[in-house]
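For this depiction, one protein chain was excluded, whereas all remaining protein chains were kept in their positions.
The first chain written gets the first letter, and so on, giving A, B and C; residue counts start at 1 in each chain.
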Amino acid sequence: MAELTTVEALNLALRQEMERDDSVLVLGEDVGVDGGIFRVTEGLIDAYGEERVIDTPVAEAAIVGASVGMAAYGLKPVCEMQFSGFSYFAMHQIESHAARLRWRSRGRFGVPMVIRMPYGAGVKALEHHSESKEVYFAHTPGLKVVIPSGPRNARALLVSAIRDPDPVVFMEPKLIYRAFREEVPDDEETIPLGESRTVRDGDDLTMVAYGAMLHRTLEAAEALAEEDGVEAEVIDLLTVSPLDDSRFTESARRTGRVVVVHEAHRTFGPAGEIVARLVEKSFYYLEAPVERVTAPDVIVPFFAREQDYMPDVDRIVAGARRALEA
Amino acid sequence: MAELTTVEALNLALRQEMERDDSVLVLGEDVGVDGGIFRVTEGLIDAYGEERVIDTPVAEAAIVGASVGMAAYGLKPVCEMQFSGFSYFAMHQIESHAARLRWRSRGRFGVPMVIRMPYGAGVKALEHHSESKEVYFAHTPGLKVVIPSGPRNARALLVSAIRDPDPVVFMEPKLIYRAFREEVPDDEETIPLGESRTVRDGDDLTMVAYGAMLHRTLEAAEALAEEDGVEAEVIDLLTVSPLDDSRFTESARRTGRVVVVHEAHRTFGPAGEIVARLVEKSFYYLEAPVERVTAPDVIVPFFAREQDYMPDVDRIVAGARRALEA
Amino acid sequence: MPRETIELPYEVERLTILGEDGEVDEELVPDLDDDTLLRFHRTMLLARRFDERLLKLQRQGRIGTFAPVSGQEAAQIGSAACLEEADWMVPSFRETAAALWRGTPASALVLYAAGYNEGAAIPEDAHDFPIAIPVASQIPHAVGLAYGSKYRDAGEVVLVYFGDGATSEGDFHEALNFAGTYGTPNVFLCQNNHWAISVPRETQTAAKTLAQKGLAYGIPGIQVDGNDVLAVYAATREAVERARSGEGATLVECVTYRLSVHTTADDPSKYRDEEEVEEWKKRDPITRLQTYLESRDLLSEEDVDDLEEEIAGEVEKAWEEAEKRMEELGDPADMFDHHYAETPPHLEAQRERWTDG
Partner (left out) sequence: MPRETIELPYEVERLTILGEDGEVDEELVPDLDDDTLLRFHRTMLLARRFDERLLKLQRQGRIGTFAPVSGQEAAQIGSAACLEEADWMVPSFRETAAALWRGTPASALVLYAAGYNEGAAIPEDAHDFPIAIPVASQIPHAVGLAYGSKYRDAGEVVLVYFGDGATSEGDFHEALNFAGTYGTPNVFLCQNNHWAISVPRETQTAAKTLAQKGLAYGIPGIQVDGNDVLAVYAATREAVERARSGEGATLVECVTYRLSVHTTADDPSKYRDEEEVEEWKKRDPITRLQTYLESRDLLSEEDVDDLEEEIAGEVEKAWEEAEKRMEELGDPADMFDHHYAETPPHLEAQRERWTDG
């Protein structure tokens, strides 16, 4: 058991899976000698060699496309898009092949690959380095989309993603890469994909979040408890697709009031689906309009404005109060 | 005034705009000598020459990317993705440049381009030829997304899209390309982007649709009138982004019951946003859960199953009845 | 020091063995036994007749859009024949002849054209990829497969098909560049059939040959008369051997011609002259091989008649089998199948709800 950052925890997951299974390969830009620009793949090339830890040319479509071929061959490629904002270069390979090859070949070729990508804002990065377009992937049948919220679940989810027989888009919130440490067991730990978790109990309000926003949401929940005497239940999605709506719709039936938080753009964003599920499954229990606290429909601004772009604790609290007071 | 199919009406729009403004150029695969595989660009090369009607190599990213450069230069490229299912090859150019160049250059370079793409199922086409991933574009700030529903509005909207100073993703429902004719005035006609329209009046139920699904929705509305004595108001979005929620939220306040219909996949699909807007703006008037009648979260099956995949009149009627009876 | 020419280890050759008149360059004729030559001929003829039959079925509205192979049989058979069973074949969307050679049942191809997903099913052990429609997008997969073969030291070679139009896509470029970098056992087989739908080869690229594009990736390129099954075989064979012996990838450009429509949705009269087609009909790869086999007394007119009859029966049977399969595939809810190894709950729920109406 060690106190690890999310980066270290992800590295542990990769290392242990590579150790366990020689069909696990890592590929991407700068993942080898450099150890990944965020150091997630640090040291892997020394341990497993350049055949298994592959520094690639700058070519996202080929990284994903070659991974599809490797996966069909029976390997388990874990490929990296250096930032999620560059994954659009590979969108056709993701949508048209990674997500479809099992289906197209009627089960002959599964595609057990993971596409890792740092995503989200908050680390003062350049343009395109702070994107949250998880909807592109979550709206694509055949994919799974996983977004951890801390070192321990990041590690356990990545292990599950690697072992999953289907393609998983694994989006890593940059903001929590090094923001805090958590105890991460040395021994194997997995979390089933497709299950959300309740992080905080409460009966007055339901708050749904994931990734880096979970922490701001939790802070907001504490503030609400302290300042308003309101106990919010906070749910961490962990897997965005397939979306586990069992917890948040159940919670909403108890609380009647819901806030959804994400740093993706508002319109046609993830919260829309969550609201739709709430309406479908908990309509008669809703006492107020579901509040969406999201980034606005603007391109992520250069970093001087990024904290203004992202939902912050104040905005989440304000959204919660609107839901509570409506 | 002539009775035109949607294909002919789109051709008319292109022709008249090219005639009027020599900065309008058309480019794409097979748009020249062949006249487009659906004949939308038929005859343009004869009238305007191969400098203005450009047959390109098979390279979607370059088609969009070169169009961005042309638009910045001061031209008005109307480029074609042969099918929307191949637009993912250009996703990075669309997201990272077409949508951003005005913003990035702080207004110096507008990007007055149109990306035309046939979309949707129903014409017995091959894999990838029946896609409805409008959410990819609608969730992308900086773009506009337009989806006409018939010859007359297709023509008027395409003219508006060409004259628009910003990039417009113009998605043409293949199913209505030749399904019916409409009177289309010879003289110029435009429809402002960003405005929905009411196609049928009613006070019992609100139905929201667009593209090819509008017609099935209208049929369903007639069936409901006849069989159930229910008068449904039917709203045609026309522009999916920016989304005009004024009509459907107002209508919902009158009817209390809403059905949203689209052929895109259900989860994280367009209806989610519509439900969220309804919850935000008409919550207290909603008498029943909003019903989503959509394609399921499956890859568009090969064509033997495509009619099963798409919402049909029966399913829309069934959805409406659920909304009415809830 | 100043302005000097850089020595490039590069040369593009063009190979023809069997001339248009059926004459051969004896020195270059590859070592092939009579049976194999006859199998070449038979499969080429089968592909042609099958194509014709599909065209009719399409015109009758009994199947949907498909991409005819007519004219490209030599390019496909000559190349596919170089593969071992364990080697991998990665097609684009026009590889009917290659698929038949590899053992894909013709009925599966009919089923595919009739709009049934099951037509794309790949048998459990087959090392064949399903049809890939997005142009050039299958090329990176071939590199990934080849990487797998190399990593596992399996000795399997991966041959991937694509067209002249495909060479313009970014995926072509990225994939060949990967192959150059990693020395993967790939054969990149370009069927330059002169057209990408309505766009002629000259508009596709200003390069004189497509073979020379290999230079960009440090891999050899060769141009072959693609209607000459012996030349295609010889060149691909070399490429396969290079790959198998660990020397890396090769780009083989087969210069051939699409004698028919692009797909059944296409009307070539819009963009090309019938004369051009007539010219190419004279170079028909099947006639050419047939003349050669006749000249070697391996085939008689009678044999061909028998063969035609046999093939007609085979084609008929394929259609009947496909029809039967279509009936068996009665349940449209099968559209929910095969998205994930295990169907997730939301999809199960959708299937149930869908089935209930």
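Operating definition for what follows: contacts are C-beta pairs under 8 Å (C-beta built on N, C-alpha and C of every residue); 3 or more make two chains touch, one makes a residue touch a chain.
This is a predicted model, so every value here is computed, not measured.
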For the full complex, can you list every visible chain touched by the one that's not shown? A, B, C
Using the definition of touch stated at the top, determine which of C:D51, C:E73, C:E156 or C:E169 touches the missing chain. C:E169
In the whole complex, of A:A2, A:V33 or A:A47, the residue touching the missing chain would be A:V33
So that we can see where the missing chain sits, which residues of chain C does it touch? 1-6, 8-17, 19, 25, 27-28, 168-174, 177, 180-181, 183, 203-209, 211-213, 215-219, 223
Residue by residue, what part of chain B touches the chain that was omitted? 25, 51-52, 54, 56-57, 59, 61-62, 64-75, 77, 92-93, 96-97, 101-110, 141-142, 144, 165-166, 194, 242-243
Note that chain A touches the chain not displayed via residues 29-30, 32-35, 37, 55-62, 85-86, 89, 124-129, 266-267, 296-299, 301-306, 308-309, 314-315, 318
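We take it that only the chains that are shown with their structure count from here on.
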If you take the mean of the Cα atoms for each chain, which one ends up farthest from chain A? C
Euclidean distance of C-alpha centroids - chain A vs chain C, Å: 40
In whole angstrom, what separates the CA-based centres of chain A and chain B? 30
Euclidean distance of C-alpha centroids - chain B vs chain C, Å: 36
Could you list which residues of chain A touch at least two other chains? 92, 96, 103-104, 141-142, 243
In chain C, residues with contacts to at least two other chains: 117, 120, 134, 137, 170-171, 339, 346-347
